[in-house]
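One protein chain is absent from this view; the other protein chains keep their places.
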Amino acid sequence: MQSIIKLLWLIPVLPLAAAGVGALLKRERRRASALLAIGAMTGSLVLSLAAFVATLPPADLPRAVCNFDWLDFGTASLQLGWLLDPLAAVMLVMVSFVSLLIFVYSTGYMASDENFTRFFCFMSLFAAAMLGILIANSLLLLFACWELVGLSSYLLIGFWYQKPAAAAAAKKAFITTRIGDIGLLIGMLWLYARAGTLVFYDRGHGCLEQSALSQLAGQTILGGMTISTAISLLIFCGAAGKSGQVPLHVWLPDAMEGPTPVSALIHAATMVAAGIYLVARVYPLMDGTAALEAVTWVGAITAVFAAAIAVAQNDIKRILAYSTVSQLGYMMMGLGVGGVAVGMFHLITHAFFKALLFLGAGSVIFGCHHEQDIRQMGGLRKLMPLTFAAYAIGMMALCGVPLAFSGFWSKDAILTAARQWSVSSVPFYLGMTGMFLTAFYMTRQMFYVFFGRSNPAARPAPESPAVMTIPLMVLAALAVLAGLLGTPAWPWFDAYLKGGPASVDFSKLVSGRQIAMTLLSATVIATAMAFGVRLYRATAAQAPRPADPLEAKLPFVFACLRRKLFFDEIYDATFVRLNRKFAQLANWMDHAIWGGLVALASKLAVALARRNSAFDERAFNARFDATCDGLKAGGKILTRWQSGQAQRYLRVIGLAFCALLLLMVWGCK
Amino acid sequence: MPNNIPFYLAAAVTLGGAIAAMSLRNLVHCALCAAGAFAGLGAIYLQLGAEFVAAAQVLVYVGAIAMLIVFAILLTRGGKVKLTARQTAPNRFVGFLIVLLVCASLAGSILRSPSLQARTLALPEVTAPAQRIGENLMTAYVLPLETVGLLLTAAMLGAVVLAIREEPEARLRSEPTAQRRQALEEANIS
Partner (left out) sequence: MSPPSQYLIVSAMLFSVGFAGAALRRNAILVLIGIELMLNAANLNFIAFWRCGAHPEALTGVMFTIFSLAIAAAEAAVGLALIIAVYRHRRTIQLDELESLKG
């Protein structure tokens, strides 16, 4: 690990350099920009794999850190650097691999877009920032990359900025995550004030190391809450914003205005995972505090809420967006009940199958000439078989169909841990409800899009080009195989994160608890799918699709769910209106008060200038003119002595001679 | 001075000539009376024993300068001067007063001077032989001599340049030459 740590900084810097160079490329150089981005990402992937290999057990160190002083001010100094541990390594590989696949996919998807170059520049920037978050050695550096990720998200959501909806969605995303980031910033500052450092691991002095943690856990503040709990809650605010937990989830569905590769990369696999990663990273701080309870509850509620809303959506990407929010809730829940390994495993598997689903949806959209309403689609199973196969695998992984798919194993770990949670078992039931709803809405979506009669007006194209289907294949394979890393029989992932070896033990697979869980999951999923099939088979037979049968059965519930439980409307009526009023007040103040002051100052200045000018005229000019006139008059007097007459001069000489003589005579006396 | 009478005579001639020169109306009369004054002065020099100076005085002043003055008077005759016109400068009363003042101060300072009163009536016999003067000129006073020569040359040239009459034809003759020169220069440049 010591050798790779020296090169670790290249992992984010390569895409950053690609973004920098790409920003300077002309719009016509599409191939150059794509090659630049893909080449940089390949380099990052290679380095990430090397780092991953270095952290595999037996590893020489549990963690390698490279801190260096960047800015010295007096006794303290600002340290930058990077760290490498199993958590970071596995995330590096996942992020760089998925990014690379999506970059390749984008060359096909964005081929008809004229801003191809700009797209790859922004995507590289995003990749650089995300990789920076992963290897940041301190909360400060993490926060810097965090903000950069937010910026890239804004730029990419609003990629088609001419569309007002896209511009508004980008703004909404940025502002909503900002609200969470305020909490994160306050938590950071507080942590710095208490612990004296924001560096995670610094030879015993880091803020996540024992001395700092015990110091923080020892002090209590209002309400009997320890400082570490308070700071953890504040940091969780930032994570909740970025990872779309309720109530800060409102930006994620709107973020689907961006191109589909953006949705796949940022809003499925990576950026939204940054919040989860943050919680995992500062887990030593959160461990044992009440903050983890809050994390669990928020996660559980999010999981159910979002799944419910997804049932009534009609945009293919929006369904997937709510699905992402729901799965993020699962991840948070997993972190809260089961620890880092449980939550992170679901993050890794989710990254693969959600990216797969999004890319598949992109393939469908591409094939249907950028049609996104599922009611206009249908029968694509026969027309786009590869896409259908990949999408089906992703859907089953998402639902958590037992045994064969990675989603099952990761969700199983979460639910098992939730079942055994000491505080309450409500999150377990909420998780089961969420699983039911997930299977239901995914079945609904499959029927609407792939089954039944195809819409003649849609005119879908045959299968998408190879650059788009090959990444789908790769992700589909991973969606199945990744599950093998976290089965109870061989808990490799768990052991890897803790740094020890994993033992293969098939008996765990057939233990009573495990079989019960598996059967329960299977039952729930089968019930949900059967329900969906029954409801939607008839609907799928007609094209374009008629009204949703669920709407007929539960009109009020369906309407609420379709309106996203009125979150946006509530926010608009309260916060947005308040903000607008405040802005108007500030505007008035600016015009009336400050503007008035400025006008007053200017009037004063003008009056002063006028007075100065008058004074100047009266005092200086007049006096100067008077002096000149006096000189002229004096000169006129003196000129009378110059008569031009020689004899007068002679007489004066004579007179002077007499005077001189008198002076000499009387002077000598 | 033992010979008082010749002295008084010479002094009377000098002063009378001078006063006449300054008061007569006719300019030529003035010039001639001035010449007489100069001659009287020469006589006084003789009485004082400066024979060479007396000779020089008569030669230069009477012989040259007085003649020069007569020539100038004759050359500047005519014009607007009428014999009945006023002869004296404006503000003559003030001028006269100033003259009286000058005269009084001079005479007064001479008469009141104690060192002058103490002279004896008898003066030693002194000669100023021309040979001695010539020797002095060539040895001790050679530099002033040469300088005066230079000065005289310059004065002569200056007087000629000042008084020369400009020929109108000479002016016309000089201009075409300048024009021809300019044309030649232009031809050379191109």
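To keep things simple, chains are lettered A and B as they appear, and every chain counts its residues starting from 1.
FYI, a contact is a pair of C-beta atoms (placed from the backbone, for glycine too) under 8 Å apart; a residue touches a chain by one contact, two chains touch by 3 or more.
Since this is a predicted model, take the numbers as computed values, not measurements.
Mapped onto chain B, contacts with the missing chain fall at residues 1, 7, 11, 14-15, 18-19, 21-22, 27, 30-31, 34, 37-38, 41, 44-45, 48-50, 52-53, 56-57, 60-61, 64-65, 68-69, 71-73, 75-76, 79-81, 86-90, 92, 95-96, 98-99, 102-103, 106-107, 110-111, 113, 116-121, 123-124, 126, 128, 132-133, 136-137, 141, 144, 148, 151-152, 155-156, 158-160, 162-163, 165. Not every partner is drawn; the one left out touches chain A at residues 639, 641-647, 650-651, 654.
Operating definition for what follows: only the chains that are shown with their structure count from here on.
Chain centres here are Cα means. That of chain A falls 117 Å from that of chain B. Chain contact summary for the complex, chain B toward chain A: residues 89, 91, 94-95, 98-99, 101-102, 105-106, 109, 112. Put simply, chain A touches chain B in their complex at residues 645, 647-648, 651, 654-655, 657-658, 661-662, 665.
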